[in-house]
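Omission of a single protein chain aside, the complex is shown with its protein chains in their original locations.
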Amino acid sequence: MATLELINVTKRFGSTEVVRDVNLSIRTGEFFVFVGPSGCGKSTILRMMAGLESVSSGEIRIDGTAINDKPAAERGFAMVFQSYSLYPHMTVRQNLAFGLENIGTARPEINRRIEETARLLRIDSYLDRRPKALSGGQRQRAAIGRAVVREPAMFLFDEPLSNLDPELRVAMRIEIGTIHARLGNTMIYVTHDQLEAMSMADRICVLRDGQVEQIGAPLDLYNRPANRFVAGFIGNPRMNFLDAKIEKIESNGVQVVVEGVAPIFVLADAGDLRPGDPVTLGIRPQAVEVQQGTGLDFIVEATEQLGVESYIYGELVKGSKLIIQQRGQTPVTRGQRIKISLHPRFCHLFRTSPGEPALEPVEQRPLVTAAQ
Amino acid sequence: MAALQKRVGRRAMPWLFLLPNFILFAVFAFLPLALDLVYALTGGDQLSLSSRPFIGGENFSSLLSCGNYLDPTTCERDLFWRSLFNTLLFVVVQVTAMVLIALTTALILNRNLRARGFFRSLVFFPVMLSPVVVALIWKWMLLRQGVFNAWLENVGIAPIDWLSSPNWAFFWAVLVSIWAHVGFYVLILLAGLQAIPRDIYEAADMDATGRWRKLTRITLPLLWPNLLVVIVLALIRGVQTFDEVYVLTGGGPGSATKLIVQFIYETGFATQPRLYGLAAAASVCLAVLLIGLTLAQLRANRRPVNE
């Protein structure tokens, strides 16, 4: 099988760089997800891997050999497109057979593989229908089938679930996971949905403006975001960010103050920062506890009661908005003043601009981050 | 083909795909266009370029020199002037009448009427007919013992030799070409009318706008870009009219309905000696006219809708 490496890969369209100096390596059998907001270059990277887009500079290597100039057809990858891109004038069976016919596979072998794939994806009952006659989910399965039937060295998925309704999306997520487990092939997956990334990936690469922000296992990204951007991107609801100032640096952490609020202690290494330096305090909505008696003052502005959990929107002090996520049902009302406490383990400190590296949490060093 | 792609590379494939088309364009459009000038600047009755002497602008001066420009008989090539004059008159009358008819018809067909589709197809049908067929259909009705004269006789009027009288022949040439082409313009105008959003009219209704005001203040201004395209297209086509008029009247009686393309055809291909140079020079004159009109069309196309 194959290890895929990107060495200093850059892509320019005219004078704009859409992918800048990307370095990474994807291991055999891995489920690797590129995630990032739209326009971050994730699809371009995938298309360069596929051979649909040329590489402006740098190298894409398989097992150490550069494949920059290899045509898409000879790379042995299969791709599932966002719009499915099933050939609308062919039946599902013909769609599956097309690629195999192109490489001169013998008829009996084609038939055998189609049968096998159809069984795996449970599309046997509509093999002889045109894509138009299929539902969204069925089309998606057929599109995956077209990739599976080729028995490729690697699967490339370009936002394959974004055209499905939310329920189906969850089902297909699990299904793709199952297929990955069954086939064991390397799968490279592009999405803008961090939930998809978190739930499916072995490793995630977060991209912004064509650059790698962080690569790591899903929980690494959640627990130890390399910077404020990653912290804000991974996790739902978003991490809260408050402006703060370093008050005191201790051996096992840093004490910061948000204006008008009691000091907060965070388990982080201040690095080169000094007391008095401005920082951004990141608080996961789950890190906040509503409690009786003592704590920080919080004014409720709105609540969303979802039954199994509740979201509380409000202000810590004037201008410091916060979202709080609580398990179960929290009986608070608009305008109510409540007390909250913060869990230091789920608080993070960042240098003030979003791209700059985070302050490392103390207890969990050494970190695995982008700079491998 | 796959082997070919291996040989030339994927990047060269689009050029390969363009090649047949461009060879045809080059040989049958661009090359002749260039040669047009060569012919126009050479004399003699030989087709082969090597045996044609260079005579400079003599063809043009022969075409364009007149004693008195208002009187074709004083021109060196009076037929050219006659056909040019006929063409201009033909185009002015035909285009004006045709655009008016097309506009009226399109406005009516855009109304909420029964059997609209049927009427639309009906008015469009002659557009598909060949000019020769169109001419013969009408020639058959315009014969001395034809159906028109039978009607006249019914109401007590003596039969008329429609195609032997210069004025009547010209009239019928115009009418027949309108009959044959009007449907095309109706279709374009109708498409333009249907592109006007319905809610504009609903807004106008809310403002208690009268019918006439709706037509003049909403419909026509919004349709103007399409109308402009139609006018220019009709002009471009009108200037090149040949087939139906040639079969209907043969350019006659005399040269009453001889148009510019017929002059080119007859000068270059139907009379001895074949004056290729003169025909090409007349073609160049026609080309200048057409290029002007085409540029006008491109301009009309680019015109913003909300004007």
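Some points to look at:
Order of writing sets the chain letters: A and B. Residues in each chain are counted from 1.
Criterion: a residue touches a chain if its C-beta (ideal position, glycine included) is under 8 Å from a C-beta of that chain, and two chains touch if they have at least 3 such contacts.
Simple rule for what comes next: contacts and distances are computed from a predicted model.
Per its UniProt record, the hidden chain corresponds to "Carbohydrate ABC transporter membrane protein 2, CUT1 family" from the list "MBOAT family protein", "Alpha-D-ribose 1-methylphosphonate 5-phosphate C-P lyase", "Carbohydrate ABC transporter membrane protein 2, CUT1 family" or "NADH-quinone oxidoreductase subunit F". Although one chain is not drawn, the whole complex shows that of A:A50, A:L134, A:I204 or A:V266 it is A:A50 that touches it.
Screening B:L64, B:L79, B:V133 or B:A296 for touch with the missing chain picks out B:V133. In the complete complex, the hidden chain is touched by one of A:V22, A:I62, A:M79 or A:L296, namely A:M79. One chain of the complex is left out; on subunit B, the residues touching it are 1-2, 4-5, 10-11, 13-15, 17-18, 20-22, 24-25, 27-36, 38-39, 47-49, 104-105, 108, 111-113, 119-133, 136-141, 145, 147, 149-150, 153-154, 179, 184, 187-188, 190-191, 205, 211, 229, 233, 240, 242-243, 247, 250, 261, 264-265, 268-269, 276, 279-280, 283-284, 286-287, 290-291, 294. Where subunit A meets the omitted chain, the residues involved are 47, 50-52, 71-74, 77-79, 81-83, 85-89, 98-99, 102-103, 146, 150.
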